[in-house]
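Data block below; observations after.
Only a single protein chain was left out; the remaining protein chains are all shown in position.
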Amino acid sequence: MSNSYDADKETFMGVPRNKIPWWPTIDYEKCNFCMECDKFCPHNVYERTEDENRKLIVKNQYNCVVFCRACAKACAPDALTFPDKREITKLIKDLRSEKKEG
Amino acid sequence: MKKKIGIIACSGEKLIGGTLSRAAARIVVEKLRPNSTIVLCEPLFAAGGLERHGGQEERNFAKEHPTITIEGCEEECSKIAVERYSGPVAATIRVDEIVKAHPELNPKSLEDLGEEGMKLAEIIAEEIAKKVDELFVSE
Amino acid sequence: MAEENICVLPCNGLDKSLGVIAREVALKLIEKAPEFNLICPVLLNSGDKTYEELLQKSKIIVINGCITRCSTKLIEQRGLKPFKQIMIPNLSKKYNVKPSKTLNLDDENVKLAVIIADDIIKNLENAEQIEDKTATRDFQEQEYFDITVDKYYFTVPKKGYFFNENDCWIKPQGKTALLGITDYLQNAASDILFVDFPDIGKDIGQFDDVGSFESSKTVLQLISPGSGRIIAVNKDLEPHPEYMNQDPYNKGWFVEIELDNFEEDRELLMNGPEYFEYMKNKAIEEKEHLDKLRSEKDV
Partner (left out) sequence: MSEQKVYIVPCSGIGKVFGSIGRETTYIVVNELERGKAKLECLPLIIKGKKEIIEQLKENKVIVIDGCPLKCSYNNVMEQVGKVDAQFMTTDIVKENREFKPESAIIPIGENTKVLSQKLAERVSKKVHELLENTEEVND
C-alpha cells in the first residue's frame, strides 16, 4: 500500500504538489535520531532505515503539508530546516499566474 | 461507500465485565478493524446533546450506521440507550456469557485485568470483529 | 517600568551553544536592568526555598536554550505561569545568526544576546501599553455550512471569513483582522490543553506560523492566512483552551493582527463556499487515509 497520496494528482492552492519544493531537510550533524519528528508526523513523510548513520530519511517528501513546520518544533537538537516561506509563496503565485495564462 | 460500524461498550465500573468490554472495544477499534469501526462513548451517548458537540453526533451516527453494543452484565445499559435514542441494535455481545465459556481464563481484578484478563479481552474482540465483518458490507 | 519585581530565569544548557546564549542574554538583561532579579536555575531546581517567596509575587521571564524548555518547566512545576517565554532557537532564526560551533560564543552570538536583551526590555514596555487593548470580542450570530463525516460534525461560516489550505481562518475587520483555526483543524487536534502565543508586536508574513496549540495527541501551529503585525492575543484561551474546540470561529479566536495588505493576501485564500468544498473532500478522503496511518503506527 503506497503510504503517500499519489503525488501527481495532489495539488496545493491549485498548483501540482510535486512542483512545490517544500519538505524537511535533516542536518545529520545535529540529528540524534530521537525520532520525535517521525512519531509526530501523521503523513508518514519520514522513514526509518537500517543504515547506521542515516537511521532516518525523508521518504515521501510530497506528503509533507506545505507551510507546516510542526515537526521542526518537536526537534530538540534543532536539526530540521525548511525552505523560506516567502520564496515558496512567491513560487506558488507565479505558478498560479502561469496556469491562468497557459 | 461502505458504512462504518459503531461500537458501544458498556462502561460499567463496578465489575470485571465492564473493564473487559472496554478493553475489547479498544482492541477492535485500534488493532483489529481500525478502518471499519468507530468507538462511541456510552456515557456521552446516554447523556445526550448537552452542548453543540454533545452526544447528538453519537446518537445520529447510531441511527444511520449499524451499531454493536458490548454488555458487561445483564443490565445491558448500552443496548437500552441505543434503542431509546437511535434505533434497533445490529448486534449485542454479552461479555459475561463469553467469560463463562472460558473458565480456564480468570482476570486478576477490575482495576487490572492481568495477562489472562487481556487474553479474554482479545477473545471477546475477535468475536466482535467477526460480527463487524458480517455487517460491514456495502449497501 | 511598572513597579512590581521582575525575575529572569535562564536555562543552564552548558552543553549547547544555544544554552550558553540563553545564559548570556540573562547576564545582558541584568546589566541593562539591575532592578531585575536573576534566578539561578540550579539552585531553584535543587528545591532550595530562597526564591519561593520572590517568585510568587513577580513577573517571571524564562529564557530557554532549546525546545525542551527546562526553565519553563521549573516555573510550571510550582503552579506558576511564565510572564514571558524567550525561545533562543526561534530568535537565532529570526535574526539569522547561527549558534557558534564551539561553546565559547563568537562575537556574532554575543551581539545576538545583546539584541535579544534589548528586544525583551522594549517588548516589556510596549507589552504594558497593548495589554489592556485586548477588548473581549462580541460575535454576532452567523450562518454556517455543515457536514457530518462518521461521527464528526464540521462547520464553516458562510461569510466574513477567508481560509488557507492549512485550515486556518482570517476575519478582516477594517485595518485589523482576527486569526483562528477551523472546526476541521480543532477536530484533528482533539481536546486542546495548552496554547503558546507569539510576542505582541511581532511582524508576520503570509503563511508564517504564529504560535501553537497543544493537545494530548499533537502540537499544531496556526499558519497565518494574512500578513501584518501581532497586536493582541486571546488571553482567555490560557485558562480555557477548550474554547478553540467548542467555538473555533468566535470565542476561540487566537490572535489579532494589524493588516499589511489584505488585498494581496486575499489572492491566495478561499472564501466560505470554496473552503467548504475543499474541506468536504479532504475530510472524507483524508479521514480514511489517516485512520490507516494511525492504525499502522499503533500496531
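We call the chains A, B and C, going by the order they appear; numbering starts again at 1 in every chain.
We take it that a residue touches a chain if its C-beta (ideal position, glycine included) is under 8 Å from a C-beta of that chain, and two chains touch if they have at least 3 such contacts.
Values in this document were obtained by computation on a predicted structure and should not be read as measured data.
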Open item on the list: With touch defined as in the header, list the contact partners of the absent chain among those displayed.
Closed with: B, C
Task: Among C:50, C:142, C:173 or C:190, the residue in touch with the chain that has been omitted - done: C:190
- [ ] Name every residue on chain B in touch with the hidden partner chain.
- [x] 9-14, 18, 22-23, 25-27, 39, 41-44, 46-47, 50-51, 53-54, 75, 77-78, 80-81, 111, 121
Open item on the list: Which parts of chain C face the unshown chain closely enough to count as touching?
Closed with: 72-73, 76-77, 79, 190-191, 193-194, 214, 216-217, 241-242, 245-246
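The rule we apply is simple: only the chains that are shown with their structure count from here on.
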- [ ] Determine the centre-to-centre distance between chain A and chain C, using the mean Cα coordinates as centres, and give it in whole Å.
- [x] 22
Task: Chain centre separation in whole Å, for chain C relative to chain B (CA means) - done: 39
- [ ] Return the residues of chain C touching two or more other chains; collapse runs of consecutive numbers into ranges.
- [x] 292, 294
Open item on the list: Under the definition above, what is the set of chain A residues touching chain C in their complex?
Closed with: 1, 3, 5, 12-13, 40, 42-44, 65-70, 73-78, 85-86, 88-89, 92-93, 96
Task: chain B partner contacts - residues on chain C that touch it in the complex - done: 148, 150-153, 245-246, 288, 291-292, 294-295, 298-299
Task: Interfacial residue positions of chain C with respect to chain A in the complex - done: 18, 66-68, 89, 164-166, 205-209, 212, 218-221, 223, 267-268, 289-290, 292-294
